[in-house]
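Yeah, one chain of the complex is gone here, protein chain that is, but the others are all in their spots.
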Amino acid sequence: MTQPTIGELLLQNGVSRRAFLKYCTAMATLMALPAGMGRALAAQAAAARRLAVVYLSFQECTGCAESLLRAYSPSIENLLFNVISLDYQHTLMAAAGHQAEGALAQTMKENFGQYLVIVDGAIPAADGGVYGTSGGKSYLDTMREVSKGAAAIISLGTCAAFGGIPMAKPNPTGAVPVSDVISDKPIVNVSGCPPVPEVITGTLFQFVAMGKLPELDALGRPKTFFGNTIHDRCYRRPFYDEGKFAKTFDDEGARNGWCLYELGCKGPTTYNACATVKWNGGTSWPVESGHGCIGCSEPNFWDKGSFYAPLSSAAFGRAGNVSPRDAARLVGAAAVVGGAIGLGAAAVSRQRQTRLAGAPLDPQKKED
Amino acid sequence: MDLLSFARGPALQFALVVFFIGVAWRIVGITLLRTGRLLSEPRTSLGKALFGGFVTMGSRSWPHPEFVGRTGAGEALGYSYHIGLFIVVLAFGPHIQTWAGFLGFDWPALPSGVITIISVITFALLLAVLFRRLTHRVLRLLSNFDDYFSWFITTLVIVTGLLATAHFGARYETLLGLHVLSFDVLLLWFPFGKLMHAFYIMPSRAINGYLLARKGAPS
Partner (left out) sequence: MTVRLADIRVTFDHGYGLAAGVNAVLSEVIQGLERLAAGGEPRTIDLRSLPLNPVERERLRALLGDGEVDVTLDLEGVSRVRETGAAGVWWIEHRDAGGELIAEMLEIARVPDILNTDPEDLGRSAGALRDRIRAAQSAATPENAP
């Protein structure tokens, strides 16, 4: 039984082609494609078949799922579910227990080699993976099994992509990102804590409509959304360039919307789409709401020091002021050691000086 | 550990320790050297001699009129890039935050666009200085590894800084890492070469001024 095409499904569900064009146009602008490409994308997507998607949840807080799925209401995101067939997802699916696992096994069998696996959460690998189990199987084993028939894997969120908060010090469960467990399938890292919802849907849509994975950066993230730093797209950039910084969260500078560099904004070293796509359907984003970027789409951002210490104050692996006592200790100790060496050097030099002073003046004799 | 974390973590710590050890070593070592006995009669009082030493620190800031023609241009060139470097190091927002991290207080910054212009001018001046050193017969004879490496590492810090702010050539974190790493190398080199003139210059002038004033020479 061949699956209906997306176009046929749209017709069945009473979604007009024009409405689908609107959706595809929105997707095109989201993916920084020329907005005029909407019609071409619509045609391509309509001719494709729905993509079977399996969603695995591991060491996660469900924030990434919320980011993607909270829009599941009579909204444009609803159209996304005409485009994918979400066959397995713990939070959403009505089935539970053996029925749920059965659904997973069935979809894996029917779509072997063609289904997409979305993973959120890190995978605990210490002690054989025993710190994360579901249905009697460890997350480690589930990941390896399910990925066997996957066409591609999307690591959703910083935990799945880079280890995230479970991997932060001291990492008691030995949490690792998906890419440390699977090496033989293409992996797309859609990082962020959580990722911007449109980044998730845009990446999925791109895979369905264009039949291939988007172009990835050095960390495996879609270049479309992660190609620029927050700093490069920030609307407060003119203030950074002018040297106008807010010093506290409620001072004049903050109220005038000045740059938040001194309040810890990690925008310059963070690659994400927040500054252009924004959050909550374009309502706002952290900097616009007055809080510096915390760099949540970057690896190890939990361990990179305080969110409130400026980027350039990070020294000695700590952010924020090196405590005066530490600084004094360092300088003092070094100076004492240096002084001691200096004393030794001076002693040697003085000896030599004395020797030279006592030596007879003889132009022919070689002095050293 | 990535380049940036290494550069401003273990590398910076190590460089600072070596820097302070080296500076203390050299200052103590030199201060305790034997000085020759002063064989001439003091022609001024101690107070006047000390004052003469003090004044010399300032009066040597510019060549005597007879020499300005020959050395004036070189002096002016030197001053210009030093001033440029000081402004960039002390008045650029992110740099001020680095200082604040160690000192516990900060101060107002200049607009970053202004800093960029000053940095570019300083870089151009550094190139001019190298050109002069390479083409001036006497300077070329006198110059050694110390001169060229001190020039090189200073220029490298400024160039990597400019590249980082321009996001040109590599990812920003890489460029920033290289910038901080080149600063670490500067710190490591500082106590062992001519960059120590930063600490020597004023005491050296003062001592010379004192000795001359003691002999009755004007400062």
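Should a chain be cited, it is by its letter among A and B, assigned in written order, with residues numbered from 1 in that chain.
Basically, a contact is a pair of C-beta atoms (placed from the backbone, for glycine too) under 8 Å apart; a residue touches a chain by one contact, two chains touch by 3 or more.
Bear in mind the structure is a predicted one, so any value in this text is a computation, not a measurement.
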(Q) Using the touch definition from the header, name the shown chains in contact with the chain that isn't displayed. (A) A
Q: Can you work out which residue in A:12, A:99, A:256 or A:354 touches the chain that's missing from view?
A: A:256
Q: Could you tell which one of A:7, A:222, A:299 or A:342 touches the chain left off the display?
A: A:7
Q.
Among A:15, A:219 or A:331, which one touches the chain that has been omitted from the display?
A. A:15
**Q.** Those residues of chain A which, in the complete complex, touch the missing chain
**A.** 7, 15-19, 21-23, 25-26, 29-30, 32, 34-36, 38-39, 46, 73-79, 233-235, 237-239, 242, 244, 250, 255-258, 275-277, 280-283
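Assume only the chains that are shown with their structure count from here on.
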Q: Return the distance between the CA-based centres of chain A and chain B, expressed in whole Å.
A: 41
Q. How about chain A: which of its residues touch chain B in the complex?
A. 218, 229, 232, 240-243, 245, 261-262, 268-269, 304, 309-317, 320-322, 324, 327, 330-331, 333-339, 341-343, 345-347, 349-350, 353-354, 357
Q.
Quick check: in the complex, which residue numbers of chain B touch chain A?
A. 4-5, 8-10, 12-13, 16-34, 93-95, 97-98, 100-102, 104, 106, 108-114, 167, 171-173, 176
